[in-house]
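Just one protein chain is left out here, and the rest sit where they should.
Chain nomenclature is as follows: A and B, assigned in order of appearance, with residue numbering initiated at 1 for each chain independently.
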Amino acid sequence: MTRWGMVIDLDRCTGCQSCVIACKAENNIPFVGAEQARMGRDINWMEIISEIHYEGDEVKRRFIPRPCFHCESAPCTKVCPVHATYLTDDGLVAQIFHRCIGCRFCMAACPYTAKYFNWSYYQIPDQMTLGRNPDVSVRPAGVVEKCTFCHHRQLKARDRAAAEGRQMMPEEFVTACQESCPSAAILFGDLDDPDSEVAKAAHSPRAFRMLEELGTHPKVFYLKEEENIDG
Amino acid sequence: MKAIGISRAARRGCAAGLLLVSGCWQGSTTQPIQFNHLLHMEEVGLECTDCHRYVKRAEFAGRPTVDICAECHEELLTDSAQEAILVEYIQADEAIPWERLYEVPDHVYYSHRRHVAVAKIDCDVCHGKIGRSDRPPQRPLQRLTMDFCLVCHEQQGASTDCNACHR
Partner (left out) sequence: MALTRRRFVGIASLTAAGSAASVGALNRLERVMARRGEWYDRTEERVPSICQLCPGGCGLSVRVVDGIPVKVEGNPIHPVNQGRLCPRGLAGLQSLYDPDRLVSPAKRVGDRGSGEWEKISWDEALEILAARLGSLRDAETPHSLAVMGGEYRGITHRLWDRFATAFGTPNYMRMRTLAPEKPSPVAAMMHGEQRPITYDLAEASFVLSFGCSWLEGWRSPVNQMMAYGEMRAGRNGGRAEIVHVEPRMSISAASADLWLPVRPGTEGVLALGLAHLILRERLFDEDFIDNNVLGFEGWTGSDGRRHPGYREMVLEEYTPVRVSEITGVRAETIVSVARRFALKRPAIALDEDRSALHGHDLFTRMAIHSLNVLVGSIGAVGGVLPGNQSLPLDDWPNLELDETSRRGLSIRRLDGAGSGERFLDDEVPRGIAEAVLDENAAPIEVLILHRANPLYGRADKELFRRALEQVPMVVSLSTVTDETSRYADLILPEHHFLERWQDDEVTFLAGFTAFSIGRPTVGPLYDTRLGGEVVFSLARKIGGRVAAAFPWKSYEECLKNTCHGLFRSGRGYVVSSPSDEMLRQVLQRQGYRAPEFDSYSEFWDAISSSGAWWERFEPYERTLHSFNTPSGRLELIPQLLNRRLEEAASQQVSGETSVGEEKGKLLMALGVAPDADLSLYPRLLVASADATEDDDSYPFLLKTYELLTIGQGIGANLPWLQENIAVHVDGAWDSWVEIHPDTAHALAIRDGAMVVVESAAGELTLRARLNSGTRPEVIAIPVGQGHSAGGRWARDRGVDPSDLVTSKKAAGEGLGFGEPTRVRIRQG
């Protein structure tokens, strides 16, 4: 069985936000404008969380890219009253935008704040709508949206494979964030395939998951930053 | 882990909602040329894929371009008034403004290739007997609702996971 998952190497991440913008361009994510952004209504399926911490008296900053974690035991799916968000057989936490009634229970349930509410019909100038990705639907106002692991790319890749009478190869399905990452910090693939890069990395001694103690079993792993041995 | 199936009632509710938003199915459609499918299939002996060239190759069936028509209709073959309109388009090398009859909403991923080339579903199943019509129908011969899709998917043993079609 396939179980899609991601490994993000924090040692390689520079916080450049390529993944964030690649995601917006791929998934037709609207910009909400200065006023709405001030109210915290901006939408980032992939977001870089950055914080300062101290090691002794040394100031350090870290960058943590945060997509949807597609948890094995996802709290959001358990509270959805209309089956608009649920776990699929291949391990994606699906979000069916047009089924969503906008109750936002799932947003409250998600400990990682990976879900976003579409507050209004975001108007963009007419000519800009030409630049939308025709493979992804534009979400209407009043629904919750989030990272889909570029599920639409999987649909196309699967279709192509079926037409050619073969199984889809894992490398045919890459996410937009992984594809754009300049320092190759993002790995994506089948966690159940022991030979895949992503499965190997997920078993690395550096691997950890966010808020593991909650028992959500995220399918996004992080590799922690390394220290130089002689540093 | 098994995806939880949707109850039929919920499905109907959803399908009804879908109908409401797809206004184009309620109105009637008039085409620029009164194309005769029956004549082209029965008398000329064409296949659907002769004109809708992408059916087996891509997600989209493909609107026949004037180039395809021009392969036969470079000049008038009959005294049909409708053909005369076509030839005007061909000679002006202008795209024929066909009105779209069947349409799935943009949040549905539908692939002709998958259904026709892989699953070997007949065109008739979704498009009705359009091949036997002698003039363009004013509304779809088969209403495409989610319920319609799912009944077939269940019969065929295809996936009924929402994520398999919705995007």
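What we mean here is this: a contact is a pair of C-beta atoms (placed from the backbone, for glycine too) under 8 Å apart; a residue touches a chain by one contact, two chains touch by 3 or more.
Predicted model only: the values in this text are computed from it and were never measured.
**Q** Can you work out which residue in B:Met41, B:Ala58 or B:Val118 touches the chain that's missing from view?
**A** From the options B:Met41, B:Ala58 or B:Val118, the contact with the absent chain belongs to B:Ala58.
**Q** Out of A:Cys76, A:Leu92 or A:Cys181, which is the one that touches the chain we can't see?
**A** A:Cys181
**Q** Hey, which of A:Met128, A:Ala141 or A:Leu211 is the one touching the hidden chain?
**A** For the chain that is not drawn, the touching residue is A:Met128.
**Q** Touching residues of subunit B against the unshown chain: what are they?
**A** Counting over the whole complex, subunit B touches the hidden chain at residues 54, 58-60, 62-63, 65, 97-100.
**Q** Identify the residues of subunit A touching the omitted chain, counting contacts across the whole complex.
**A** 9, 11-12, 14-18, 20-22, 24-26, 31-34, 37-38, 42, 44, 48, 50, 52, 58-63, 125-134, 179-185, 206, 223, 226-228, 230-231
We take it that only the chains that are shown with their structure count from here on.
**Q** Quick one: in the complex, what on subunit A touches subunit B?
**A** 82-83, 86-89, 92, 94, 96-99, 134-138, 148, 151-152, 155-156, 159, 162-163, 165
**Q** Where on subunit B is subunit A touching in the complex?
**A** Where subunit B meets subunit A, its residues are 1-4, 6, 10, 14, 18, 57, 59, 105-107, 109, 111, 113-114, 117-118, 161-164, 166-167.
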